[in-house]
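Since the structure comes first, as structure tokens, the remarks are kept for the end.
One protein chain omitted, others in place.
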Amino acid sequence: MVGQRFVSLLQHHPWFEIKWLAASERSAGKTYREACTWRLRDPMPKTVWDLPVYECKPGGAPQLLFSSLDSKVAGHVEQEFAQAGHVVVSNSSNFRMEQDVPLLIPDVNPDHLALIREQQKLRNWKGTIVTNPNCTTVGLVMSLAPLANNFGLDKVIMTSMQAVSGAGYPGTPTLDILGNVIPYIGGEEEKVERETRKLLGKLVDGHVKMGDFVVSAHCNRVMVEDGHTETISVSLKNKATIADILQAWHDYRSLPQERDLPSAPKHPIIVREERDRPQPKFDLNAENGMATVVGRLRECPVLQFKYVAFSHNTIRGAAGAALLNAELMKSEGYLD
Amino acid sequence: MVGQRFVSLLQHHPWFEIKWLAASERSAGKTYREACTWRLRDPMPKTVWDLPVYECKPGGAPQLLFSSLDSKVAGHVEQEFAQAGHVVVSNSSNFRMEQDVPLLIPDVNPDHLALIREQQKLRNWKGTIVTNPNCTTVGLVMSLAPLANNFGLDKVIMTSMQAVSGAGYPGTPTLDILGNVIPYIGGEEEKVERETRKLLGKLVDGHVKMGDFVVSAHCNRVMVEDGHTETISVSLKNKATIADILQAWHDYRSLPQERDLPSAPKHPIIVREERDRPQPKFDLNAENGMATVVGRLRECPVLQFKYVAFSHNTIRGAAGAALLNAELMKSEGYLD
Amino acid sequence: MVGQRFVSLLQHHPWFEIKWLAASERSAGKTYREACTWRLRDPMPKTVWDLPVYECKPGGAPQLLFSSLDSKVAGHVEQEFAQAGHVVVSNSSNFRMEQDVPLLIPDVNPDHLALIREQQKLRNWKGTIVTNPNCTTVGLVMSLAPLANNFGLDKVIMTSMQAVSGAGYPGTPTLDILGNVIPYIGGEEEKVERETRKLLGKLVDGHVKMGDFVVSAHCNRVMVEDGHTETISVSLKNKATIADILQAWHDYRSLPQERDLPSAPKHPIIVREERDRPQPKFDLNAENGMATVVGRLRECPVLQFKYVAFSHNTIRGAAGAALLNAELMKSEGYLD
Partner (left out) sequence: MVGQRFVSLLQHHPWFEIKWLAASERSAGKTYREACTWRLRDPMPKTVWDLPVYECKPGGAPQLLFSSLDSKVAGHVEQEFAQAGHVVVSNSSNFRMEQDVPLLIPDVNPDHLALIREQQKLRNWKGTIVTNPNCTTVGLVMSLAPLANNFGLDKVIMTSMQAVSGAGYPGTPTLDILGNVIPYIGGEEEKVERETRKLLGKLVDGHVKMGDFVVSAHCNRVMVEDGHTETISVSLKNKATIADILQAWHDYRSLPQERDLPSAPKHPIIVREERDRPQPKFDLNAENGMATVVGRLRECPVLQFKYVAFSHNTIRGAAGAALLNAELMKSEGYLD
């Protein structure tokens, strides 16, 4: 699903163009149309129909590569490409928590990109690997970033209700999820808990100092096609009112907005005032799937505040995230 | 939906029998079969097909009445019956938080039934009103009761993923919930937060002293037919290990089990060991819908522990709850 | 739902503009935003937020009116407006089968519009009523029209799998359709069977001679949001091959295409070659919801041919249909 989102988002991209596709041995040698079971509602762009699918090996590949490989193979493959001089913008989880690998949300921690220099020195790579967070982490961190900046974070408890597209294709069997809730997604809670602290950590002396707060995640699968809904309770280090938080969300702008990067949402955070929003049905495509939509901010009897956040899991949570990472890199001069 | 559950559960009840049915003016004068759009999977019992549906007025009604009236009318109607000498076992929210009205889970706080004496004196009623909690509160409180008893409760954060049957019939329109999550249910969070503290409060000098802990609820509607799933984080007053909590859940028995009340679950709390349970699909009918099913107990980085609880919303959360209340009353000698 | 589609489709219309809104007494006096529970994914256009909602009475209303009234009131109300000189383009079923009322699909029987003259004479109306067919009839008739024109129709059997939006809002309760099929939709089969024969009938001496063929419909509700899928078996009067039929579908163009009416699909019929298409998920928005998508044409062992047709029920099957009717009327000089 993420690979298809990449193809879809790159279709009319002003800076990048699809030149080269690679997949597992099973698909290599076919055209993209033969190899792919296209599952997006909009049809497969004709420009990729006849592109050959190669094996995941350097040689013939362009400088910039987007990877959404299964984590079973991503470690080995991405490393091989980085060694060979490629810029690997990865959606896989393998390298996210490595000390010298940037885990990036350009609207949140663009300065972490500087880890690349360290990475290339340490690993003796001509290329590099840059990563984006897990699809559930993104909406959480986007909604927390203005709070962290303005008031300091102390404690965060999050429960997610995640879409089936997060499990890829074929992914979740209908027999498992029809009329059901699955209160477990392997590895997801751990990813959310640690990635959030790295993303909201500070870059100190060339290293990321993990954010000085705690996060607890409960992750669930529900019968939704796209878009993760999250209920969040939070307590802050410094005093804030509901009005302060709303203001912080409203005012939030960052580097991607300043530089007007092609995939940057104009409003990274959209605050809905209706009492029953955000909802996947109505908020999925806010800012082309790149905004985080929040609502229902109110006091929490246990921590201090609670609210609901929503984010598109295969756009802002995967392919769009990686694309914005690449745009940031280009605007910073890392791509020629 | 709750009315239909009452009919279904009373069908083969060893102690009670349906003698008299009442509903709104619109239905009064019809037979039950004419008045009712039966929505349960098992067919309507033939014994009620031709029972007349009366208006909700005393006169001709038996001593014991089960009420699942809309809260818009329940206040007035239930009071009228209690004044007229009837025992009203109510599923409505109107009287739950009144100081002199028992809010009961027989497996949790059977001693609160003693409030009846106070109630009858204060209100000068020959009859009485006894209530059961909101459908979302039940699963939460059942899973918390052994923790409260053994280790003391400090803080509780709960996120629910609630079934559509909780909204009655016709209830949630398909256009609202198909492939969607609705992160708002009117009044639900407030009910959970205050009912939990009353249910786990102590009866002191004829009054309920609210539990000395705080609860925060996030309530959501998801596309599930029956059964509410809840993710829960909790901190305790006294030291406990994961093994202690599992033991407390396993060992939990209460008055309904001791007296072997007809609707009492043999195991009020069932602990599932699989990493992805409980689930509505598999756990809905545990102990005929009267058990609370828990699983995934683990440490919470923010509070102390977290887990998942599941409870049938129209059986343990409504009709079955009221029925067990009536059974408790009979076993305590309040019904002749 | 159909009213909301009207608002959405008229938002950027090159010829028409929303000047006046009317609804039931319950809504009259409110603004549209207050009166409406907006259910479309794209947000309510701001231009209508503050439009007042009037009662359904002539006086102040513009010449051209689009009606999607409930059939319980449409008969009376539409007649009153037509008498008062308005052009009522109706989506309601009340007048569809009246001998002097055009039942129109502009791509199929635009000449039937001439019935207006007869209607105005007979009823002594200054205005007029023009109707579009039932949402299930449209896809069937669109796919049959090229066959009727080229080879003559003999027999048609159709089974529909219809979306819940066809039942309006709140419409189908989730408890009725979640994981279910409802093999009955009140009045639907009769509408399909007779409307098809009127639409494909010939205008002879100022009257419609019903099509000389028989139609049998089986109508079902399934858990789909928008778009009706139909399986169709057909036998023809004259010899045809599968290639002939595919050609007839491909080549089909009619008056709306020739005149390039704003809502006319460029390709009224789209033939999919994949073995598992059309599908609601992928074909809903073909030609902005105005195309009929067909596929799986093959021989039928009982009649001669069988295939699958798909059509958007609230666009081509309701609001878009009425809009195209109005565009046809304007291009024919019936609106000034």
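A, B and C are the chain letters, set down in written order, and residue numbers restart from 1 in every chain.
We adopt the following convention: contacts are C-beta pairs under 8 Å (C-beta built on N, C-alpha and C of every residue); 3 or more make two chains touch, one makes a residue touch a chain.
Predicted, not measured: the structure shown is a model, and the values here were computed from it.
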Options C:A84, C:M97 or C:V222, residue touching the unrepresented chain: C:V222
Identified contact with the non-displayed chain, of B:H86, B:K155 or B:K281: B:K281
Chain not shown: contacting residue from A:G3, A:P133 or A:G179: A:G179
Missing-partner contacts on chain A, residue numbers: 1, 39, 164-165, 169-179, 223, 225
Sites on chain B contacted by the missing partner chain, in the whole complex: 41, 43, 178-179, 281-282, 284-285
For chain C, residues in touch with the removed chain: 155-157, 159, 161, 176, 179-184, 193, 214-216, 218, 220, 222-225, 229, 231, 233, 275-281, 295-296, 300-303, 306, 308
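Convention: only the chains that are shown with their structure count from here on.
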Centroid-based (C-alpha) most distant chain relative to chain B: C
Geometric centre: closest chain by C-alpha means: A
Averaged-CA centre spacing for the pair chain B and chain A, given as whole angstrom: 41
Averaged-CA centre spacing for the pair chain C and chain B, given as whole angstrom: 48
Separation of mean Cα positions, chain C and chain A [Å, integer]: 42
Residue list for chain C, restricted to those that touch at least two other chains: 178-179
